[in-house]
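Below you'll find the structure, written out as structure tokens, and then a few comments.
The complex appears here without one of its protein chains, the remainder shown in place.
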Amino acid sequence: MTTSASPVTITATDADDQPDRTPELEALYRGFESELLIPLWTEIGDLMPPSPRSKAVPHLWRWGNLIPLATEAGELVPVGRGGERRAIALANPGLGGRPFATPTLWAAIQYLNPGEDAPVHRHTQNAFRFVVEGEGVWTVVNGDPVAMRRGDFLPQAGWHWHGHHNRTDRPMAWIDGLDIPFQYAVESTFFEFGPDEVETREAPERSRSERLWAHPGLRPLTQLTPTPATPLLAYRWEYTDHALREQLALEAEGYSATVEPGHAAVRYTNPTTGGDVMPTLRTEFHRLAPDTATAPIREVGSSVYQVFDGTGEASVGEHSWEVERGDLFVVPSWQPLALTTDTGLDLFRFSDTPIFERLHQHRTSTEATQ
Amino acid sequence: MTTSASPVTITATDADDQPDRTPELEALYRGFESELLIPLWTEIGDLMPPSPRSKAVPHLWRWGNLIPLATEAGELVPVGRGGERRAIALANPGLGGRPFATPTLWAAIQYLNPGEDAPVHRHTQNAFRFVVEGEGVWTVVNGDPVAMRRGDFLPQAGWHWHGHHNRTDRPMAWIDGLDIPFQYAVESTFFEFGPDEVETREAPERSRSERLWAHPGLRPLTQLTPTPATPLLAYRWEYTDHALREQLALEAEGYSATVEPGHAAVRYTNPTTGGDVMPTLRTEFHRLAPDTATAPIREVGSSVYQVFDGTGEASVGEHSWEVERGDLFVVPSWQPLALTTDTGLDLFRFSDTPIFERLHQHRTSTEATQ
Amino acid sequence: MTTSASPVTITATDADDQPDRTPELEALYRGFESELLIPLWTEIGDLMPPSPRSKAVPHLWRWGNLIPLATEAGELVPVGRGGERRAIALANPGLGGRPFATPTLWAAIQYLNPGEDAPVHRHTQNAFRFVVEGEGVWTVVNGDPVAMRRGDFLPQAGWHWHGHHNRTDRPMAWIDGLDIPFQYAVESTFFEFGPDEVETREAPERSRSERLWAHPGLRPLTQLTPTPATPLLAYRWEYTDHALREQLALEAEGYSATVEPGHAAVRYTNPTTGGDVMPTLRTEFHRLAPDTATAPIREVGSSVYQVFDGTGEASVGEHSWEVERGDLFVVPSWQPLALTTDTGLDLFRFSDTPIFERLHQHRTSTEATQ
Partner (left out) sequence: MTTSASPVTITATDADDQPDRTPELEALYRGFESELLIPLWTEIGDLMPPSPRSKAVPHLWRWGNLIPLATEAGELVPVGRGGERRAIALANPGLGGRPFATPTLWAAIQYLNPGEDAPVHRHTQNAFRFVVEGEGVWTVVNGDPVAMRRGDFLPQAGWHWHGHHNRTDRPMAWIDGLDIPFQYAVESTFFEFGPDEVETREAPERSRSERLWAHPGLRPLTQLTPTPATPLLAYRWEYTDHALREQLALEAEGYSATVEPGHAAVRYTNPTTGGDVMPTLRTEFHRLAPDTATAPIREVGSSVYQVFDGTGEASVGEHSWEVERGDLFVVPSWQPLALTTDTGLDLFRFSDTPIFERLHQHRTSTEATQ
């Protein structure tokens, strides 16, 4: 292998902490290159910063801009085997042109025309849908048809068969969240095709999974083993909304119930463990009462937020945006987040936090600076 | 110490597997006694049977007999500090006259007159209430008033402060379940007095614990650490009934949802773990559709059942009873249980199973004989 | 059922906290008795004391008294099928003449003559052997012959086949510890006979289990699943002694390594989990340097100690004894324990603590009074 052909290049600099650039050192570096070696001392600044320095940047995508593009895609791009889904992903401008919202998270708007089927497949990536507006699509998970309606959160854990079909005469759009970038980075992804059409066109109000599992604190005696992902396939808006209203009501009555004043929040959990709905993804819903400001917080790992209702201001690192229904923004690792609202603000959030908790790498900080 | 004063007596027999009763052996046994020693070989048959041989016997208590006695107690016995509760316990005839339903479980009927307070205390024993009829009492747990109504299950984990008060002009009776005999046997019990009257006479429809926790799959962000016992203080009948109806409906539609044909069942669980509501007690609700017979089952550990509705036949070991609303019966360790009904049968059950599962001693058998 | 035949009797008293002994009350109590009911208010003082009030009493058994009786038993009592073991159990004088050291723990001296076999059986009770003197017996566990020598701790978890054989021309005695009283109280015991003679008369220095498992921090790739009980069948004295010497040496060098000044201690653990060797039994070895006194401690649950070497004073509750090699004493639940020594003291300890930890009932206190 000649030096010039090596896939490795060592860029020596004259920085203070670097050895003198003598001819001998240059020869050594060429020797490293030809053996596919790279020294730590030229790379440590990038690899081992004092605190996480995310390549991802804070960014906002406006729902008002996404919907016309998704609609146009609905006219030009068919849904079918091969492309699999009419999903359009947020591409963080710091991540080299890849369709990644953050280094670990995928977030996309998906769009289905009246009468269309998104074909059945399964993959090791953990996934979910969240609906900010509309209804009429059923997602069929392992043969169980699950209605999708505004405010619903619909987990679809890795290796479950799933497809979707639109029962109405109107198109529907929603967001998908997955751990695609994470599994792509660590190279754990498997994928398998199922039928081209969903197994059933039944359209019940409640899925079988809800009929078995959506009873608070009750567990069917037929399913007593903990499962890595939640067996409950739909977390309905009426329950989420009710839980948040109660937290704010309890706060108003003088009881401890909210994260901080005016800030109610629930986590979607796996009823077989009490933990996160899926091994790599955390999902939550946050409600800020009118005239609320959250304390800034930093966290290891990244998040995507979607505004569900209301208006407010989101501040991430040095960026700040006025946000409204449907808007999506990302919070890169260790960037401080603060939210304020005059009118009230409802937010859906998903993050990669379970990865860090399970690997003992999670940290948070409420200090203003790192 | 003289031999005759020793608290230990060794009873030698002429059984085949015993050494010959020579004078030397008798002298040896007297020597053992004076040193407070007992040989294994005279005791092994009792201590180490081939399979569990419970001292408790299967027994049925008729609700129709309990209620008049409880009513009479309501007239003769005040509730107050010292006696603490107007609770009358089932005393299994095999357990030496102790107020123990089984070697590990306490079951009692408790009775409160209009306007009465059961004073506040706490203890390490895990407890719960289950209501087979009536309403009007609030149990106040750590200051949170919890309404009690027919069909409700109300856990009260060890070391929680609690008292009760009757808000109506009618008396109310319900059953208490605790692990008193277990904690008595292993000597782990602590007890502390609180105020003589409950902290609050508020009587809300829903307790604060329900407002925080009774939302399926949702967890308040303020309480993310798993707790040994459930933070949910009331499991309402409407949810239990709904879950059971859905299981039978799913079965009728051809899906797997029931324990066995016609037999729906739910377990009450701790939403922070997905496991049992309390570390020592398992609680479940079973519904048999009309014309259902369960397969006989044996289990290590003991259970108490209360008929909630309907009629049927309960068979435990060599006993068998026609049962109806309110009737209570016990299933000793390793005794086979079978249930049949023509008209339908609803049953509340509690057991000591978590003890055996956590200590890796649990076994079940569906074979007819041991 | 006539009242006089009832297995239940309610003893009414004139205590202040009891209802007046009117004829109506007496009639009510007779009604309770005939229905097999007992009120809480006559029993609560016994059932729910402010803190654990153990029926067991602190007691000391002298090795010097046990050995002659065991030797005599060796001459008079054969070992064989039926009696199974020549084991002589400590019978706590507070426990009603049962062969129970404490309400949960069995402790016995076992004795085997030259050439004898203790026949093979298995049971759900967890067991171990500890050797205070002698050698020459092999215990064969699931076919693996395990040498027994002074200072060795040899666990024998529930449902493992086991028998013993003496290879030498001298008798050998050791102690057995089991959870017999606990499993007897909760009625979970199964027992099965194996062959009358041990499967193998091989007498290797090291068992196969040690060859696979007795390597610090190393785990065979063939056995990666956690097991409820330790797969290591012998914890040799040389390792225990070495670990204790190092703790005291580190303390002398100024490092934190001991429980308290002069008090070294190790716990025997399951290498597949890092936890206790068996689900119900904790086992430890404690070494007090000369001129050491331990701080008094109370604990929920009970312990048995055996002096392995040295002399000292053991104080349990209001009892206090000079102790020496082989002496055994019990510490009932919540009784304070303190140890002092001028010459140094080595102690083996076993307890029922895992029961309480797994059921969230464990407490300790270093306060002098409850």
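For clarity, chains are labelled A, B and C in written order, and residue numbers in each chain start from 1.
The rule is short, and it goes like this: a contact is a pair of C-beta atoms (placed from the backbone, for glycine too) under 8 Å apart; a residue touches a chain by one contact, two chains touch by 3 or more.
A quick note: this is a predicted structure, and the numbers were derived from the prediction, not measured.
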Legend entry - Partners of the unshown chain among those that are drawn: A, C
Legend entry - Option touching the unshown chain, where A:55, A:170, A:201 or A:245 are the choices: A:55
Inset, instruction - Have a look at C:257, C:295 or C:338 and name the one touching the chain we're not showing. - result: C:257
Inset, instruction - Specify the residue from the set A:92, A:139, A:230 or A:258 that touches the hidden chain. - result: A:92
Legend entry - Residue ranges of chain A at the interface with the undisplayed chain: 7-9, 16-19, 22, 24-25, 28, 31-32, 35-41, 43-44, 47-56, 59, 61, 65-66, 69, 72-73, 76-78, 80-94, 96-99, 103-104, 108, 123-125, 158, 180, 182-192, 228-229, 279-280, 300-302, 332-334, 352, 354-356, 358-361, 363
Inset, instruction - Spell out, residue by residue, where the missing chain touches chain C. - result: 208, 211-222, 224, 226, 230, 232, 235, 239-240, 242-243, 246-247, 249-250, 255-259, 265-274, 277, 284
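Everything that follows uses one rule, which is that only the chains that are shown with their structure count from here on.
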Legend entry - Chain occupying the most central position, where position means C-alpha average: B
Inset, instruction - Examine where the copies chain A and chain B touch and state whether the two sides share over half of their residue numbers (same) or under half (different). - result: same
Inset, instruction - Mind naming the chain pair that shares the most C-beta pairs in contact? - result: B-C
Legend entry - Mean-CA-position distance for chain C and chain A (Å): 53
Legend entry - Distance between chain centroids, defined by C-alpha means - chain A, chain B (Å): 45
Inset, instruction - Would you mind listing the residues of chain B that make contact with two or more other chains? - result: none
